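First the structure, which I've put down as structure tokens, then a few questions once you've had a look.
Omission of a single protein chain aside, the complex is shown with its protein chains in their original locations.
Presenting subunit A:
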Amino acid sequence: MTEKKHKNVFQKGAISSEFIGNSIAKHQTKTSIGAHNIFLGQVRADVIDDKTVTAIEYTAYEDMANAKFHEIREAAFDKFELTCMHIYHSLGTVKAGEICLFVFVSSPRRKIVFKALEYIVEAIKADVPVFGKEIFEDESHQWKVNS
């Protein structure tokens, strides 16, 4: 059990393109970086039994989730030569077409960021207790499961 307070990865609502753009801009001073790689998770308007998903409402076991994000971050820094790494995940309602996950890794070299990004995104999908309620246009819902 960890008592240490971890960095909060969660943001309320969708992650805006301005926020993503600003994050990129902030790295212009870090000139040892030669390659960035970015993953953006976007809410998909899945059609299930003729009903279309209009939004996902995210909830999380926040303390455990932030601890898991921290573990994933530490493991990625151990495994890969990264200069920096940022992870942001939405909570609450994110409409179809909006961004719900933003992962940003930077390294001196390109090959590293391809591998690191995949490792981090797969670990987030598998290990972090985030739950998604898929809301249909008629306001009915079903629970999303990562495949």
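Following the convention adopted for this analysis, a contact is a pair of C-beta atoms (placed from the backbone, for glycine too) under 8 Å apart; a residue touches a chain by one contact, two chains touch by 3 or more; residues count from 1.
Just so it is clear, contacts and distances are computed from a predicted model.
Taking the options "Protein nirF", "Carbohydrate ABC transporter ATP-binding protein (CUT1 family)", "Molybdopterin synthase sulfur carrier subunit" or "Probable chemoreceptor glutamine deamidase CheD" in turn, only "Molybdopterin synthase sulfur carrier subunit" matches the UniProt protein name of the chain that is not displayed.
One of A:Ala55, A:Ala76, A:Val105 or A:Ile124 touches the chain omitted from the figure, and that residue is A:Ile124. Here one chain is not drawn; of A:His36, A:Arg73 or A:His89, the residue touching it is A:His89.
Against the chain not shown here, subunit A presents residues 1-2, 41, 56, 58-61, 63-65, 67, 89, 100-101, 121, 124-133, 143-146.
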